[in-house]
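The structure under discussion is supplied below as structure tokens; questions concerning it will follow.
A single protein chain has been omitted from the complex, and every remaining protein chain is retained in its original position.
Showing chain A:
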Amino acid sequence: MDWQGQKLAEQLMQIILVAFAVVAFFTGYVLGSFQMMLLIYAGGVVLTTLITVPNWPFFNRHPLKWLDPSVAEKHPKPQAAAATTSKKKGSKK
């Protein structure tokens, strides 16, 4: 799953669950049935699980484009000469 797929999955999960919760609560309240509320919400949780948990293809539409290995070889990493700066970079990560 790529970065934008992860964001999409999280937002889908939150929106669908809240929507099902609202529908389930009002249906249960109007019908006077606590069990109906729980059933609708449980259905919503199962549906949300099926949509957002597996790694579906539509979560992978924005693959990261890595540098070609040949390009990377032309720009070798600075070695011991810049030890201090590389440490700083390391700590920022």
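One rule holds for everything that comes next: a contact is a pair of C-beta atoms (placed from the backbone, for glycine too) under 8 Å apart; a residue touches a chain by one contact, two chains touch by 3 or more; residues count from 1.
Basically, contacts and distances are computed from a predicted model.
Student: What name does the UniProt record list for the absent chain among "Gpi16 subunit, GPI transamidase component", "Signal peptidase complex subunit 3", "Chloride channel protein" or "Replication factor C subunit 1"?
Tutor: The chain we cannot see is recorded in UniProt as "Signal peptidase complex subunit 3".
Student: Determine and list the chain A residues touching the chain excluded from the picture.
Tutor: The missing chain touches chain A at positions 1, 6-7, 9-10, 13-14, 17-18, 21, 24-25, 28-29, 31-34, 37, 41, 45, 48-49, 52-55.
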